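Structure provided below as structure tokens; questions to follow.
Now for chain A:
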Amino acid sequence: MITASGITKTYKQRGNMLGARAVPALRGVDFTIEKGGAVTFIGESGCGKTTLGRIVAGLETYDSGDIVIDGTPMSSLKPRHRQPFFRRIQLIHQDPYSALNPTRTIHQTLAAPLALRAKQTGRGKAWMEERARELLALVGIDPGYVLPRYPHQLSGGMRQRVVIARALTVDPEVLVADESVSMIDVSLRLGVLALLKDLRERLDVSVLFITHDIATARYIGGDGELYVIYRGQVVESGPTERVISGPVHPYTQSLLSAIPVLHGVERPGPERVVPTEALNEAHSDTGCLFARRCPFRTDRCEAELPALVSDGEQAHACLHPQRRNVIPVEAVA
Partner candidate 1 sequence: MTVTSPVAPAPISLRRNFWRGVGRVLRRKPSRMVGVAIVVLFVFMGIFGPLLYPNPLPRDDNALYASPSWAHPFGTDFEGTDVLALVVTGTRYVLLAGLATAVITVALGTLIGLLAGFHRGRWDTVLMRLTDLQLTIPGLPLLLVLSTVWKFTSPIEMGVVLGLLGWGGIARAVRSQSLSLRERGFIEAAKGLGLPTRHIVVRELLPSMAPYIAMNMLIAVTGAIYAQVGLFFLGVLPFDANNWGVMLNLSVFGGGALSSTAALPYLLAPLLAILLLTLGIVLVVDAMDEIFNPRLREE
Partner candidate 2 sequence: GVGGSGEAGVYTTIDGAKQIDATAPINPFNPQGNTFLGYDAMSLAWPKNDPVDPNQFYPGIAQSWTTTPDQSEVVVHLQPNAKWSDGKPVTSQDVKTSIGLAYTQGGTAYAVDPKAAGAAADVIVVDPHTVKVTQGANKSNTFLRNVLSTVVVPAHVFGSLLPADFWTQLKLARGSGPAAEKAKASITGLAQKVITFAPAKDVSAGPFVLERVNPGEALLVKNKHFWASDKIAPNRVKVLNYTGNQQIWNYLIAGRLDSAPFTAVPSGVLNRIRQTDGNEVVKGFSPVAVSMAFNQTKAPYDNVHVRKALAYLIDRSQVTKVASPEGGTPSQTTTGIHAESAKSWLGDSINGLDQYKLDPAKAAQELKAAGMKQVNGKWAMPDGSPWVVELHVPASFSDWVAAAKAITSQLTDHGIQASVLTSADYTLYLDELAAGKYDIGLWLMALGPAPYNIYQRIYGSANGWQLLAGNLTHVPPGKEGNWMGGPETLDGVNPGALTNQLNAADPARQKQIVGTLARLTNQNLPMIQLYDYVNTQFVNDSRFTGWPPNDSDVLRLPAGVWMQLGLIKEQGTR
């Protein structure tokens, strides 16, 4: 079980002698993933989703807050002792094209972490080879075909499966999937999503899912938690289905309203919310972060930073919370 509390991260953009520009990417994020559970983060581009994923996977440092992995707070360990903990959390990159080394065959790519694993557990080469095949079979590709090939010889879907297989070599407990299907051909996307879903069930790994696309979030983590993140802050969270069908925060509502409608199959939600202007990093940091774009803002919103309040299941950070029905509904044929 992994708990993150109060994670903040500010990037210092390289400046010159007279100082650097600070970009707050995360402003205190808390969440918990249970074993076998699913947590989804959605938000606009630049909201800090990737940053969060990388922090959780131990690939990025954070400024304050703490991550507790199986009861061990990472802040209590020296950085080099954290690695074994973070290894249990594997990141699946968004881009399967860059996530595999183009100069190495799939066999080589899988062999390296397996060799490490074999060394740690005192197993031999035969085990490694067998395990590679086993894992590839597990993610649904033909090992005989894939192993001797280079990444460029594989389709996007296959590549993403290889990436997942590689993550599985170290028997992770959590997979962090950052936009893991956005670069894959439409017809293959669902296959990979189904695989992740399947792995959750079969291997009992938890999935931290990061996406733009709420529908895929629902597909994988329909039974999990959904966090809506805006400019580094969680503005709404709760059980996925519940947030989708009853969003309270205007930002969540905007996100859901923006989902294209499959005319002919669906019709638009009745209460669509459209932000008054585009996202602008330079917007003021005082008051509600969404205030400038919020169609429902009041003067209070510009002055007061709303805290995340929970009704036990669903939490939101809005001064004027109101449930709205925004998602498209099935058209009656």
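Everything below uses one rule, namely that contacts are C-beta pairs under 8 Å (C-beta built on N, C-alpha and C of every residue); 3 or more make two chains touch, one makes a residue touch a chain; residues count from 1.
With respect to how the candidates were assembled, all candidates are chains of the complex that A comes from, given by their letters.
For clarity, every value in this text was computed on a predicted model and none was experimentally measured.
K.L.:
Out of the numbered options 1 or 2, which touches chain A in the complex?
P.N.:
Of all the numbered candidates, the touching one is 1.
K.L.:
Residues of chain A touching candidate 1 in their complex?
P.N.:
Of all residues in chain A, those touching candidate 1 are 54, 57-59, 83-84, 86-87, 89-91, 93-95, 98-105, 107-109, 112-113, 116, 129-130, 132-134, 137, 143-144, 147-148, 150, 152-153, 163, 166-167, 169-170.
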